[in-house]
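Structure in structure tokens, see below.
Here the complex is missing a single protein chain, while all its other protein chains stay put.
The chains carry the letters A, B and C, assigned in the order they are written, with residues numbered from 1 in each.
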Amino acid sequence: MSIAAKITIFIREKYHGFISFLVLFLIWSGVCHYKLISPDFLPTPATVGTAFVKVVSSGILGKSLGGSLIRIAEGFMIGTTLGFLLGAVMGVSRTLERLFAPLINALRQVPIIGWIPLIIIWCGIAETSKVTFIAIGAFFPILINTFEGIRSVSHSYVEVAQVFEYSRVKLLRKIVIPGALPSIVSGIRLSMGTSWLLVVWAEINTRSAYGIGDLLSSSREEHNPGLIIVCILVIGFVAFLINELFGHLEARLNTWKKSYR
Amino acid sequence: MKKIINILLVMAVGMALFGITPGFAAEKVIRIGYPGGSGRPVSAGGWGYVQAKNLFEEEFKKDGYRIEYNYIKSQGPGCNEALANNSLDFSFHGDLPVLAGRSGGLKIKALTASRGGNAHLLVPTNSSIKTIKDLKGKRVGVGVGTWTHTLLARVLNDNGMTLKDIKVINITGSDFETAIATNDIDAGFGSRALVRRGVAKIIWTTVGKPVKYQSIFSLVVREAFLKQHPDIVKRFVKMYVKGLYLASLNKNETLKFNTRTGSALQDNIDDNAGQSIKYITAPRIDGQVTQLYKEVQLVAKNNGLIRKPFDVDKDFIDSSFLEAALKELNLENHWPNYDYNGNPIKK
Amino acid sequence: MKFQIIKNKLLGLIIPLILYVAWDFLTSREIIPPELLPAPKVIFDTWWDLQSSGELALNMKMSLLRVGFGFLLGAISGFLLGTAMGLWKPVELYLNPLFNFFRQIPVVAWIPFLILWLGIDEWFKIVFISFGAFIPMALKTLEGIKGVPASYLEVVRVFEYGWFRVLRTVIVPSALPSISTGLRLCLSEAWMLVIGAELVAAGEGIGNVMVIARRLFQTDVVLVGVIVIAITGFAMDKVLGLLETRFLGLHRSQNAQ
Partner (left out) sequence: MERLGTLEVKNLNKKYRSQNDDLLVLDDINLTVQPGEFISIIGSSGCGKTTFLRLVVGLEKGYEGEILLDGQRLNGPSLKRGVVFQDHRLLPWLSIEKNVGMGLKNPKSGESRKTIQEHLELVGLKGFEKHYPHQLSGGMSQRAAIARALVNRPEILLLDEPLGALDALTRMYMHQELERIWMKEDITMIMITHDVDEAIVLSDKIVVMSSRPGTIKKIIPVPLARPRDRAGYDFANIKEEVLAEFQLHTDHPFTYSI
């Protein structure tokens, strides 16, 4: 198929979406143009554009995203590592499951944002508290997905391994973990998505020098509606990227699974 | 497939290490906390001189200590939290927060105290609120847990009301300024800067009122740090007193010096009208300070801000370092002791 | 065999019990500073104080009212949008791209915008919560309706059912489980967001109790808050689950989400 033909098909299938975005944009511009809503409340597209250019060219957006991403990296790594390990041992051993499950289920009931005040008391308002908060948020999805992934590995595969006299380690490495991997990866995607929201929450509640949540808070404090919209879009875009990226990875790992079922 | 597993494993190990290693980096540092609502990382008064003249840095250079000033945006309560999880050694914060911290189990000692801080009750310029009594049912912005919180409680009590009669909105710093400007709150304690900008007007102020309405700020130290490094605490207090001494020499100079924090000179002059520079800089935890502490604690208790009161004299104050410093610097008679009403006690 | 089940249940109590004993031991001897983790008894006493003084009930009432309004607003509008997109192809074609765009944006990002428009009072919180509840509801409703198996629709086409009858006999019943999942998702989201909103700005509410306690350095009150919101969230989910079983006859296993 030629590229032109592909584009034609793409447009034919997606033009409705373009139209609604265009209409929304026109309404927005119109409302601003005729001053139906004060620019203090609804910035004009031009203001948003200027704010975006300014925040990018001054390097503030880059630094903010960088600050948040470092926090996520740390919190996410700690949380997912611990979650994966605990999920794995609980998945493998029924005794450990029975030992830990009630505790984990109880802790899981706390709405994640509810941890914020306690974490601040325990870890202060510096980096540690943000990292801890993100780690707690990243911990649960990966734990549950690892556990369920391992439990969903069919017993018949385990029997095949028994026939071939696999050791426990080999059984884990060759059968259990690969079988659970799609579920684990989707846990990683969930954890990553959660980490992204939580870094914003953490930065709103405990301010730091650079972070996307800090930029968001300061956009409000400075009463800069253009920057507010820029922040909303940037946060949404990154969430979208994370979802796409990990979704892609998940889909690749799932090829055998999907067509197999 | 296997590659992916291997990559994940390596990542997992890396993550674990990455998360753990920062804990090993130990260095010699003295960490000072300071409520930093104003936005600029500089202080006024004695602290300003200590900082500007690098007194701590000079003193502790030979021991290899780094000095770290932390401007804590969440103010006094934030200082408490930082002390609690060992991210600060010293802190300088207001009366309610240190008392609430101590009452909540925070192991701290007050080493010095300073008095005479002022605050103004602001309402938006177009507001119809004229007196304290008009606050009934209104949204009042206050940094919950800061010294203005007890001040608010006290002022309301004076007018036959309690905190329950108004809507307390927890808000500090620039958030407060925005909220007043946008009428999101009806009143709150803030600085004269907002009046200058035409955003707010003052309906009540501590300036010229009895001493009991003014703030006390204390230099506090973590007890564990005190036990571990009494020598450092001693030298620290000495340097701090030196800064206070510099500040106490000339009122006009010091008020001008204070504008480094971003405040206007005239505001400084107005706020400190009628107070001698010696009174503002006096470090002793004398009868006036302990009495005021007890009063604040009582007000806080009665308004539900502190639940477990404690013995201020016994469990909280340690004047020995200050007295030693004054002696070493030959400043024993530089500052008088003050009576409850703020008059110097003649020896 | 009964004994085995009891043993398994008891096994789960071991770690909480060990933690509890360790907690009690470490805090009563002040090995863990009480300002960071108060002893269990202190927590219980604090809870009793807050409970008997009515402070807890008052603040819970505020939070629950906010959740109630936000949840209703979000769930109803989400249901309407989901249904509209599910039933009318043109609506889906034009609105789904927009919806997909907006749903990528985490609700937390809307805070400054909502404060700008609505101030920091009740409306901000309610609208904020409803934003959070709206998205899962619309998504699950759409999913439910789109997920009606084509084979069922073919069956009723053979019987020449009218439009409304198709809706009533096929679409609604087979979309209900998904819609009901949406309801549960948006309730737990709403409960989390009310805490979030109250942490950012509040006068009353359980989140606000926690902020004030934190700032007044009352760790015990903060912990009581954490426990109370956990139990409340759990209870709300259980109640919805029971209603689901009662009215839809859906039985979910404990762990299913």
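Please note the rule applied: a contact is a pair of C-beta atoms (placed from the backbone, for glycine too) under 8 Å apart; a residue touches a chain by one contact, two chains touch by 3 or more.
Since this is a predicted model, take the numbers as computed values, not measurements.
Although one chain is omitted from the display, it touches the following shown chains in the full assembly: A.
When the omitted chain is restored, the residue from A:Pro178, A:Gly211 or A:Gly236 that touches it is A:Pro178. From the options A:Ser2, A:Ser38 or A:Ser156, the residue with contact to the chain not on display is A:Ser156. Along subunit A, the points of touch with the absent chain fall at residues 156-157, 159-165, 174-175, 178-179, 181, 256-257, 259-260.
Simple rule for what comes next: only the chains that are shown with their structure count from here on.
Under the stated contact rule, the graph of chain-to-chain touches is complete, every pair of chains being in contact. Taking each chain's centre as the mean of its C-alpha atoms, subunit A lies 39 Å from subunit B.
Distance between chain centres (mean CA atoms), subunit A to subunit C: 19 Å. Residue positions of subunit B touching 2 or more other chains: 74, 81, 84-85, 182. In subunit C, the residues that touch at least two other chains are 35-36, 115, 211, 214, 217, 219. Only residues 74, 77, 80-81, 84-85, 97, 100-101, 103-107, 139, 143-146, 167-171, 179, 182, 184, 305-307 of subunit B touch subunit C when the two sit together in their complex. Within the complex formed with subunit A, the subunit B residues making contact are 1, 4-5, 11-12, 14-16, 18-19, 72-74, 78, 81-82, 84-85, 87, 174-175, 178, 181-182.
Listing the residues of subunit C that touch subunit B in their complex gives 33-36, 38, 115, 119-121, 201-204, 208, 211-212, 214-219.
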